[in-house]
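A single protein chain has been omitted; all remaining protein chains appear in their positions.
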Amino acid sequence: MDFTDTPAEAAFREQARDFIAANAPHYLAEHLAKSGFGHTNTGEHDALSEAKKWQRTKAQAGWACLQWPTEFGGRGASPIENVIWSQEEGLYSRLTGTFIIGQGMCAPTLMAFADPSHNTRLLPKLASGEEVWCQLFSEPHGGSDLAGLRTKAEKDGDEWLVNGQKIWTSGAQHSDYGLLITRTDATVAKHKGLTMFFLDMKSPGVRIVPIKQANGNSEFNEVYFENVRIPDDQRVGGVGEGWRVAITTLMNERMAIGGSIATGFPEILEWAQSAQLNGRPALEDPNVKSKLADWYVKAAGLKNNASRQITTLSKGGLPGPENSMGKLVAGNMMQDIAKFALDLQGLSGVLVDPSVAEGAARFQAMLLRSPAVRIEGGTDQILRNIIGERVLGLPEDMRADKGIAFSDIPTSAL
Amino acid sequence: MDFTDTPAEAAFREQARDFIAANAPHYLAEHLAKSGFGHTNTGEHDALSEAKKWQRTKAQAGWACLQWPTEFGGRGASPIENVIWSQEEGLYSRLTGTFIIGQGMCAPTLMAFADPSHNTRLLPKLASGEEVWCQLFSEPHGGSDLAGLRTKAEKDGDEWLVNGQKIWTSGAQHSDYGLLITRTDATVAKHKGLTMFFLDMKSPGVRIVPIKQANGNSEFNEVYFENVRIPDDQRVGGVGEGWRVAITTLMNERMAIGGSIATGFPEILEWAQSAQLNGRPALEDPNVKSKLADWYVKAAGLKNNASRQITTLSKGGLPGPENSMGKLVAGNMMQDIAKFALDLQGLSGVLVDPSVAEGAARFQAMLLRSPAVRIEGGTDQILRNIIGERVLGLPEDMRADKGIAFSDIPTSAL
Amino acid sequence: MNFDFSDDQKLLADQVKRYLDDNCGMDRVRQVLTGSPRMAQDVWEGLARMGLLGTAVPESYGGAGAGYAELCLVAQQLGAHIAPVPFGSTVYLVAEALLLWGSQAQQEYWLPQICAGTVKGALATVESVGQLTPGQIHAEVVNGALCGKKVVVTDGGVADLYLVMAKHGDQLSLFLVERAAQVDVLNVDSVDLSRDVAQVNFQNAPAQLLVAQGWNALEVLQNRAAVLYAFEQLGGAQRALDMAVAYAQERFAFGRAIGSFQAIKHMLADMFVSLKLAESNCYYAAWALANNTADLPLAAATARVSATQAFQLCAKDNIQVHGGMGFTWEFDCHLYYRRSNYLALELGSLSEWEARLVEALPRVENI
Partner (left out) sequence: MNFDFSDDQKLLADQVKRYLDDNCGMDRVRQVLTGSPRMAQDVWEGLARMGLLGTAVPESYGGAGAGYAELCLVAQQLGAHIAPVPFGSTVYLVAEALLLWGSQAQQEYWLPQICAGTVKGALATVESVGQLTPGQIHAEVVNGALCGKKVVVTDGGVADLYLVMAKHGDQLSLFLVERAAQVDVLNVDSVDLSRDVAQVNFQNAPAQLLVAQGWNALEVLQNRAAVLYAFEQLGGAQRALDMAVAYAQERFAFGRAIGSFQAIKHMLADMFVSLKLAESNCYYAAWALANNTADLPLAAATARVSATQAFQLCAKDNIQVHGGMGFTWEFDCHLYYRRSNYLALELGSLSEWEARLVEALPRVENI
């Protein structure tokens, strides 16, 4: 066990550090430091074009998608080298949010299932940030029951005709491509009739409508498909194999967000280290101490767990379903932290305008955004199911949708 | 709304107070005040005979089982009068634990379902404490699935032949009678093949074995039946009607324990009001304050809710399934309180010998006894099911045991 | 002994409910979410016409002369509808303060206007971040003129009459200040967009003394108002639970109603328990308020703490039960979540009320 760098690792870190010192957009540093939860602050600069610029700079020097093979625009680096890079990239990694879905979820799926000719063409542009991808999985009628999706793809010669609707598509409005799961057969069991494609988001018949969220922002979209045509060679995996393909994407999703997920801890610690409570430093209050300690051991546990995962990966292991716990812990924690912070601010805690509210209203932003963390990408309840069944090996719940055709599954009490 | 006595209520209270002043076993008061959770302290006096004596004294003057009709040994009093009596009886009500199951659960079941000739004979002796009853419901293979019981009763002429085993029978060793639920038909659905009886606990073939509990005490027993004969006229309700009868008993069980359930709050408050923490009164510690406040609002909520139930009863309403919440709240609360109290005692908190431990080891006794509160008489999980389904009207879970003969229900993974 | 509201009181509650169902549905609430001031003037006038603004005000001052138990039930309905009106500020705080400490002249001048709905009130105390303490107050009245800035005034943008905590000589006092040229009002956004909030800057504004011992008076006022706000929280919590239960019954996933899954069912059961405990504590507090009992401080803090817990829990988990849809602007879940978090801070935070509760606890022998 060794939490320090080997000489080779130290040399790699030095290289990364030099590159960043020489090339990172330092003019953005002070803005990025003020980024709030779910919001990348680039000051007066355009966030998307700054993100693309930094990604291109990295890609040109071989610092993008480090673990990918070089032919796909990566560096062929080890998991540990990737971690070292992330540590050094620090603040500037906040610019990479736009690419997480494409690079972290779509790309591994393409590598595993798509035609190699597509991959050599598409992946380098994904790595360099030239092209942005989104993931078209969730549907209004699906929710936690992801495989209950209804968007239909029908074969029409060498093409497929797609009709239906997706929801909660992050970044659809500036995406070039999307990874799309469809139902190609409703007469077989739920998980058996699904097929995965990728599609050009500029295809005729694709309509993108932003969703206004409970917190007033719009990070997500609805995407409607009306007779959208997709060539059969853009199929990812076999017909009816879509669920198996989707599982790969979702495993990588949990990995991509697992270790680095926002918890709200640094924010509440900073607050506690500077605030006064009843005329004394807040840190001296036993109630504050008890809560801080509890939150810290969770945040530290997630961080240390992510480190162990990296060791597993570098020994050739796979990310396990236990990564589901990251979001489960972080979502609840952030909600609690926000509530506690507001409590300590008294009535002033109600203010949400960053120009007048304490700490630029960051805890208020957390309060209003955190309920979604417990839902998006798998609710608390689904994550506990995954841990219970796939980690602990407990038997699955009784199923009302098992062994019957998708079209026969009950969808209402009537 | 009026939380004070009407003139008639005040007069009744005065009467009760006078009776208690003149007749209660005042020599036990100081011992009773030191009773711990699950333990009635009567000092050098025998607890059971003192309990019977006080019960007899009350019954002779019409202060036993106040709400029962006078022909059954009661007073025909109103629910509110009953509450007033309980408030006045105070400490001395700690002597009545032995009779709760018989008077609070068995008796209402008998009144509703048993032959009136039995009732006029049995109930007055139950009211006066001359005879003690127990409830023979739980079985090793049942657990939360109470209706999954296997104790078999077979008709044999005018009698029934009973074989099987009960468990968690409180007070079996000093009971005269027991209310016994059996399976009389395993070829029909689970809830349909049950029949209720009462039996003489001295019947041949009844064997009582005390259970040693996790905390070292023995409050409960296993009761074995080997060819025990019960006359058919001791059947309570129809053949195959046992489940409906049992529901009556269980509703009354939740009512009997609902409002007055021990929470541990008075104990932790007393501790906090007298202890020092970090050189200052414990009550000044914000962490202590926050926890005390949280526990108090729960304890007060249960008490105030019980008051509202009494009003419902006095208007002719029935106790609702929402009484399930009493034990759900109290069990978890007591476990938390015990843990917190030990925490504040430091390493000395490990001591369990009342002669050397702080506060006669009452929090240690709570720590070791409270896990059972979350299980006995319905686990936390079963109580939440009841609230969800019977109070909120949510649909029941999918059932693996529905619509099939009891003998066909799976009992293991094999 | 009788631990329930009377039939007459329940009838009143039902009338209020029907009025609000008809005139203050979610569509009406949503109309005030943007723009300023954030209130529904029509609903306000309707409540005035029904005599509800003066529910507990004597008839001689234009009120209905009913009692506080009735006012609690009105509050519960307003909370259930998250009505965007300055009811609490005007009725629980300013009218109450006038009833408690106003001179006859002050009462005769203001109360009829309040009951008629032509004067709205707001309490202005807070000047900085953190728990309100005497040391936090810098606003000062000298020679009848108030100077100072109050940074969070609920309903401050719509108020005609401010109840202001300010220094006065060597103590803190409560003053009445009319909206006037010397009162600078700036609306600000809060977590609850159905509520008008403002920063109010008093620059030599004419101030009339209401009560000299202002700090003690504020505690008395808060104890009374806490009970009424607790009923608003109760109403909101009940509605959030009802929404969640309805959704869990009708939404299907995996071929079943989601409410048939224990994960959802037990979450709803816990919401119910929290609500029921709060409700029972509120009932007791309503009686204590109506009868001005000696244990009102404890009863009020108990109602307040448990109602805050219940509303925050029910509103939060209502979103969880709704899943992704619960996080859309379109669904109403967030309106309750927002209101629950505003009310949790309205009269001071949960931790402040926990401390007040513990201070009010009697010795254990007397419990």
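Per-chain numbering from 1; labels A, B and C assigned in written order.
Here, a residue touches a chain if its C-beta (ideal position, glycine included) is under 8 Å from a C-beta of that chain, and two chains touch if they have at least 3 such contacts.
Quick caveat: nothing in here was measured; it's all calculated off a predicted structure.
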Task: Chain not shown, its touching partners among those shown - done: A, B, C
TODO: Among A:Thr4, A:Ser117, A:Ser355 or A:Ser412, single out the residue that touches the unshown chain.
DONE: A:Thr4
Task: Where the missing chain touches chain A, by residue - done: 1-6, 9, 80, 83-84, 265-266, 269-270, 273, 283, 286, 289-290, 292-294, 296-298, 300-302, 304-305, 307-308, 310-312, 315, 322, 325, 328-329, 381, 383-385, 387-389, 391-398
- [ ] For chain B, enumerate the residues touching the unshown chain of the complex.
- [x] 138, 140, 142-145, 148, 167-168, 211-216, 275-279, 287, 335, 339, 342-353, 356, 358, 364, 367-368, 371-372, 374-376, 379-381, 384-385, 397, 399-401, 409-413
Open item on the list: Under the stated touch rule, tell me which residues of chain C contact the chain that is not displayed.
Closed with: 261-263, 266
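We adopt the following convention: only the chains that are shown with their structure count from here on.
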Open item on the list: So, comparing C-alpha centroids, which chain is the farthest one from chain B?
Closed with: A
Open item on the list: Suppose each chain is reduced to the average of its Cα coordinates; what separation in Å results between chain A and chain B?
Closed with: 51
Task: Where chain A and chain C are represented by their mean Cα positions, the distance between them in whole Å - done: 39
Open item on the list: Two or more other chains touching the same residue: where does that happen in chain A?
Closed with: 287, 397, 399-400, 413
Task: Sequence positions of chain C contacting 2 or more other chains - done: 249, 256-257, 261, 264, 351
